[in-house]
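These notes concern the structure reproduced below.
Apart from one protein chain that is not included, each protein chain of the complex appears where it belongs.
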């Protein structure tokens, strides 16, 4: 094999941070399988060419495994004649276990399969959360899939479909977790496998689940359907631990870093170095719990909030998800069913009402949140807004009926 | 004269707050001039009719004094046959002295003239700031105007023109004043009398001047061109007065009401009961000065900020003015000329570029603030924004030139 | 045109206030050091050189008859120094150099039915608009609404019971000449305009009427042979913007033009930036001569504010702290879909966070 010269890429081998270039070269230089050596040699060649010309050379196409319409990002080289061995270089998007847990055995098993059929390059994980097996020929994608699918792995989403979801480490290791992220993750996504494997929605639809408002999954930013764990009752305070904290760090440190950073001034430090929490005004931002995890914990009446419509820039500019369900319990089977049903209604409505290539957030902005909530049969709640309308441009002729709804709800609640 | 029955209006005579109905009745019942008695009788008749039918009965028209196009709000009754004596009931909008100062003599003089030619009803002042002489026949408007104009009063604005301005009590009585509101008021408005008296702009244009950021004139909300007094150096602190304040009110009162209410946490109370101000972070909101006027005062390097585009609801919803000049001195003649020139450029641009019935705020929203600033030749300043853009939808190909402008400015400033 | 009318106007513009200013104020122009609030309705400003000017503020009916105006002048001469001014809320202010004159002046004012107060953390006079007395498009009578409310709020005008100053405004149509306020009582139409087709052709410039509509609900149309306009009722938000330029677009309706209450308009820069007012209650009967339903809601909001807010919190500051869920709970005002914005920029008013209050 004559190795392509890669003067520019070589410069990415210096420096202490692990080098992806060195990794690709290892495969080119030391892997026993010639197919892998050749593939990576040509891949390096094309990549070097990109660096030199400041241009990409991949184009899309259509590749899928038997029975599915999506889950693979097909790549064909525009300069395949120069780099024939990496001419077909598709990525398989494979769904990771909820919470991204692995054993070394599991990873070895995946490595073995990929060694047989792929380029030897893999990423844990892509920005949506998939294991990305980067670089397979059209033919090998099927073989690789068959093999890993046999031992429990399935493709994720690509195209206008329900996408692979993400859930944080959560209950597995995190004291802040207010819900079972992983069950919710799997119950939701695995209910929509048809919508995932056979892209037929107006556009992509993403679920992300964070166990608390720290939102380590960026769910509010990046998910069409964000689930955020939270609590409804009073936060738990271990006053002894508070005292210890004060003893170690000092009062003023606590005041400057906890008390005065509470967005709603819901905290006060008492003379006896205990903490008072105005739970009515606590907005569950997590800050004080983050600073003093030993002393403060979420309350006991836990559940989730649901926000809809997060997405990145395209067409209308970035959009965060906004609250459509301030709080719901997710404990017993009925709770889970209610959650899945809601997701179904949301996706059905999206499928029927969104324009082509319109995210649900854009759709809601177009039709108005109120219309969306009414279609979903969700009761209006002041927690859904930052403030009421600032303009008078609304037709209020059935004010009475709407007011009555609210009053009746409050009475039945009381 | 047979008095109209006014059973509904009569109910507005009870209660302790001064009753406008009783006032109108006084004119009807006790004024020696029959014209005034009759006019107010029919006025009460029509008003009672409005109360009973929940409907207004005035329509507009065109009335003006010789040489002017505006300044009068013409009103003709739609039910003049029922109430002939108040059939013509125009309001003259007369500009008050800057700062709304009067002597009793001055008011008596105005009262005498109005008694001769009007209904006897007058308001100090309308929401834009005019003295409103409410209720004159078409013919009498001219007589009344001639008379008051002879002793120094002039009509204000009505229609698509520069409007009457407002300035707060300011330097005349207020310790917070950072500029000479009244001179600015008069220099601005009296420079545009042609634009005021002969309506020919796309729409109304209002100036309002507040001596400090408390903005007692609601300038930022309601003025197309708002002038707000402010200061650039350090606020003045009388530490002795601070100590007194602490002595009287107590430390915690000061902390809760001053320190912790500062929007930028720019204040801290020292151990010795003196106050430290982080003037770099003070945003000149006025709160601490308001609470402790004896101890805290604006700095010595005083001037004004200018905000453009405030207006009420119509068409696009409410809009506050936004900063186009963060700070400028207004002390010597050149300063005043620079200010008036800027106002001229703004109004000329408005006259040429706004659509019919489009306020300058709406125009700026349509063409973009940057285009407006460039047309005005005003340098971009981060004080003009709350934060930089959150979207990538801008063409930046001449970034270098723009960056150079800034760097050069900073160097020349340094 | 008769000679008198051909008189060429003297375009003198805005008069100089200095000529009418109290000599002590003139002498200390720009030299004031601080002020104190001796009692409700009274301000004491002290200049750097020690000079004092005392101000007594009183509420009046905004529409003054000449008798009232002359009475005020008379009081100004007998009990004050003959210098006075009107505030932006049409309160009258007498300025005196001698503190001893304050109490007699107050007594005389109150004795003549003027209400002394409106300073500092009081509920000051409600700023209002022309209404049925003069305007051509009002759906209610602002002066009457204000008289009715002030009768009920007079105690708050005279006292210092509020957490901070309270600025209330009213307007008699949706155009809102009254501006925003801590509390605003405005008209809210609830039905599209009824069009008087026979008049449109003669009275209205159709293109400019079409252009006035914020939601493009108006189209030119031929109605029984005549050029007229038609409104798409599904689009119309009943704002009434088409009515001033075209009176045949009858937006005012004795039953369907309701009142709405808004809160949180704060124009000062103190603490937070100026804030827009927010809709809290609508569908309130437009019920002359005393509009009791509207007054009841305003009083309810004020009593909760008074009870729950902290010193120096304007209404917007207070609600920002306690949150909207709690506001609707405490005031027992219903929260409806109408509170959720659907206008341009609506996005910014939705809760894009998991900051929640339970």
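Going by the order they are written in, the chains are A, B and C; count residues from 1 in each one.
Throughout what follows, contacts are C-beta pairs under 8 Å (C-beta built on N, C-alpha and C of every residue); 3 or more make two chains touch, one makes a residue touch a chain.
Model, not experiment: these values are computed from the prediction.
Peer 1: When the whole complex is taken into account, which chains on show are touched by the absent chain?
Peer 2: A, B, C
Peer 1: For the full complex, which residue in C:28, C:90, C:228 or C:269 touches the chain that was left out?
Peer 2: With C:28, C:90, C:228 or C:269 as choices, the missing chain is touched by C:269.
Peer 1: Of the listed residues B:150, B:356 or B:374, which contacts the missing chain in the full complex?
Peer 2: With B:150, B:356 or B:374 as choices, the missing chain is touched by B:374.
Peer 1: In the complete assembly, which of A:95, A:137 or A:392 touches the absent chain?
Peer 2: Hidden-chain contact among the options goes to A:95.
Peer 1: What does the interface between chain A and the hidden chain look like in terms of residue numbers?
Peer 2: 8-9, 11-12, 14-21, 23-24, 26-27, 30-31, 43, 47, 50-51, 53-60, 65-68, 73, 75, 89, 91, 95-108, 111, 114-115, 120-125, 127, 129, 134-135, 142-143, 145-146, 149-150, 152-155, 164-166, 168-169, 171-175, 177, 180, 182, 185-186, 189-190, 193-194, 196-197, 213-218, 220-222, 228, 256-257, 261-263, 284-287, 290-291, 293-294, 297, 312-318, 320, 356-357
Peer 1: Counting contacts across the full complex, list the positions on chain C that touch the omitted chain.
Peer 2: Chain C touches the missing chain through residues 269, 273-274, 344-345, 347-348, 352-355.
Peer 1: Kindly note down the residues of chain B that lie in touch with the hidden chain.
Peer 2: The missing chain touches chain B at positions 213, 215, 220, 228, 230, 232-233, 263-265, 280-285, 305, 307, 319-323, 326-327, 365, 368-370, 373-374, 380-397, 399-400, 402-407.
Simple rule for what comes next: only the chains that are shown with their structure count from here on.
Peer 1: Return the distance between the CA-based centres of chain B and chain C, expressed in whole Å.
Peer 2: Using C-alpha averages as centres, the distance is 13 Å.
Peer 1: What's the distance between the Cα centroids of chain A and chain C, rounded to whole Å?
Peer 2: That gives a centre separation of 49 Å.
Peer 1: Can you give the whole-Å distance between the Cα centres of chain A and chain B?
Peer 2: 51
Peer 1: Mind pulling the residue numbers of chain B that touch at least two other chains?
Peer 2: Each of 313, 317-318 in chain B touches at least two other chains.
Peer 1: Could you check chain C for residues that touch two or more other chains and list them?
Peer 2: Residues 174, 176, 214, 239, 276, 343 of chain C each touch two or more of the other chains.
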